[in-house]
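Here it is, the structure in full.
Note that one protein chain of the assembly has been removed; the remaining protein chains are unaltered in position.
Residue numbering begins at 1 within each chain, and the chains themselves are lettered A, B and C in the order written.
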């Protein structure tokens, strides 16, 4: 147990704010906050933290927000903050942590993820990208897909096969790849909304120094598992007020446009409202469990049900709009850096939400994970190892 | 092609009725109808038929029904008529057909089915009942479950393992078992409705003459597959008028009891009505396909969707009844010979309908059958052969 | 803010109840009772009251109770739902809320100690009124849900006439709280003019009775708006607490089914290794997880006396009732033929779940209440 308390941390923030102007230089302020251990308070001292309990992080964030301090634009660097940082902390060397964590946290360096491949989606361990040893470097060749932020990222976390002779999970190694290295080619991947949030990344003779290997050679799968778990919690972990998600948009529409109401859609909106509120309370309960030091396995449930809800509610919204639901705003190819599920049109939301049950682990995979890890049901007979 | 036409068969029925009084001795009338080839017109001459096309059977049945002739109480002998008879016709010897088909069709001898076992339900081929050769007889030992009509039946179709040394599907043989043989013990199997439609049957040293074997030794699985397919068609094949099934009961309740109506249940009854009508039209289309000589694979769909509908609609009916839905008629142990899904109370229907997705092939098995045989999807990796 | 967790005291209480039920109310005993004449397990009830003091949990200490609250009552109900136990605890909790609202401390004290068993004489299917505030209705009496009895006087003492059908947890009770006219009355079931006719109930572990009153002597305990508010609060309490029972029931169905499909083999594999079975149970687990949060929220808001308690109760019945039914239906289905037999306990849970989906109003009525409370109005007029 640490001797940190919420009050003590609020005191540290207040002291920090007395010597650092939240309205001054943005990057300078964030660097100083990192150096003061007030970035991730549960990280070790020297790496942005104070080794405090994780549930005190919201206290610190709230205190900075109240003071009008700039944040580190977390949605712009969600891979870096949600996946790369915890993996580096757990599996990286001290030198790696010192090189990468500070500019990652301040947002000076954005990160992306080179995991999925055209033939290795749900079955990520089936990946084919090769990394071959050459002196102090690895030479990487292959193709990755579904990489968000690749066109803005400085660094990527990368999974590549370093030993094709051993069974599939065993020959994979985890690297950090500099996206400015020659041989890294990024192409937009247009999605059904017309725009391209994601990219394909082609790796041709890309040299990655062995010092950028994370974890032991051949241990990449174990290293990645930490990260994949973090991705799911990151997606599902934000707290919502009542009607805070998509259901709020359709509820507002219902209230403001009485001429659209029908008895059938009334039942549907009530069903959706009930399910959204149940999912919200379950997510809140998960946060309370985590805060009480009893993290449960409910994280996968949160992602699964928000995907279903987003799809159901956006579909309802389009039908409720009727004539207007037949119209879209724009099919032009664009390059957003993050999905905008509460903005744009209902048709955009409906289409974009289809991806919620595919990205970050398909709903099918999540159900299997729940069945096996939570309920303890037996795995299927395996034919691929 | 045969030269039978609907008109010609109606003429034969008319001629038969001129010499046989439909109001006279019931069994005598039915025996004569069988002998005239007007029982199953698509069966061969001498075995109750005239080798006519199957779609002409309804013409003959309608003509007899119009004349007020007695029927053979088909629901009382559904295993005999739907499963045993077609199997005997296809796989039985001439002597077997001549011995069994006539009293089966007239209803003088009721049949039951000894297939399922406590540990072999969906995986029927995993059955353990043994039949060992002893001279001209087989000696059968084992336990069977879910046998309807066993307490009234004279004969049973029986699957037993005759060779435990070969893989599971290969060592099974198909027999006809006389239910009056010593060693056959029938015990009621009480179900969740409180009554016992079904039985457990214990077979202890039961002697079955080899002349009652159907098909070759070890070929029982192939013989049974014919029968199992027939079971599904038999369950789904009856034609229904609009609102002819359970949906008619709940629609009548809705019309007659306006005080029970709520907006939420209105949507639910409309959804159910739509699904019931869609299922009915699909079943009708299947009949039209069969009549046109283009039998499709839709039979499994019919059974699957009627099970779902019965469950959904009876559940709705109980809720619509409200206070009255909290009451049942009687939990006493009784011995009905068939389910009465349109009689008794809504609570009975709700409970009894739970079995619709289990009996005669679970809904899970049916979905797998559709996926593999209709859609051509690959089987799962098998670990049991 | 709402507290959705279980406190240490609540966990200790759960352990005690579960241990007592495991020792004295295995399902085999409950099942055997169905063919007997005594649907309630009087001995079990005595143990719960005497050893664990369950009827006193929500009663303040100064009136002889434990001074805990409805969060604790909800925990007990989770365990009773898990065991589908045939005891009149839910009815006692509803009666407790009624008496707390009326301020009838004497009867409350007797209820708390188990000296007398009390039930509210309202049909089990009665929903809380869509508007929990009776002041908006014109006639005060019309806001009393379930009013079917009328008041007369013999000398200066009131007597009641009428019938109340389908009352739960009343079969063995000593006192009925009867809404009649525009008031609420206590009627001694051992007195004259009271006839209790048992009903063949869908859920035989919660047997109903039809109550007939023919000049039954009655003691007024609340009148007018106070009576309306008491009955309304009682029905909201029933709806909120039933959700916890449903969570316990659903969890049992899930746990039992998971255990079964792990053990049962078909096609040379555990049934639970088939993906469609796994995914169905994963979806059910998600629903049970959410139902637990929803039920906990309803209990917590009830215990806090929050004005949003009716909203939380409506949400609880809109969500948890259907989840419990689905859980019981999946339990029967995935047990295959076994789940369809009388000898397996699954049907006890199925009948309790389906009965619970009607108790205190069906889910659609609670959705309609939510529509009012969260301003999602029905379309004006007909479509």
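As a working rule, contacts are C-beta pairs under 8 Å (C-beta built on N, C-alpha and C of every residue); 3 or more make two chains touch, one makes a residue touch a chain.
Note that this is a predicted model, so its numbers are computed, not measured.
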Key: Which displayed chains the hidden chain touches across the whole complex   = A, B, C
Inquiry  = If I consider the whole complex, including the chain that's not displayed, which of B:27, B:281, B:333 or B:383 touches that chain?
reply    = B:281
Request  = Would you write out the residues of chain A that touch the absent chain, in ascending order?
outcome  = 116, 119-123, 126, 145-146, 189-192, 194, 262-265, 268, 311, 315, 318-319, 322-323, 325-331, 347, 350-351, 354-355, 357-359, 362-364, 367, 380, 382-385
Note = Absent-chain interface residues of chain B come out as 251, 254-255, 258, 261-264, 266-267, 269-271, 273-275, 277-279, 281-282, 284-285, 288-289, 292, 294, 298, 301, 304-305, 364, 366-368, 370-372, 374-381
Message = Touching residues of chain C against the unshown chain: what are they?
response = 130, 274-279, 365, 368, 378, 382-383
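Note that only the chains that are shown with their structure count from here on.
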Task = Treating touching as the only link between chains, describe the layout with one word: line, ring, star, complete or other.
result = complete
Task = Would you mind checking which chain's C-alpha centre is most distant from the centre of chain B?
result = A
Remark   = Here the gap between chain A and chain B, centre to centre from mean Cα coordinates and rounded to Å, is 54
Residues of chain A engaged with two or more neighbouring chains = 263, 266-267, 270, 380-381
Note = Expected list for chain C, residues touching two or more other chains, is 269, 274, 277, 364, 367-368, 378
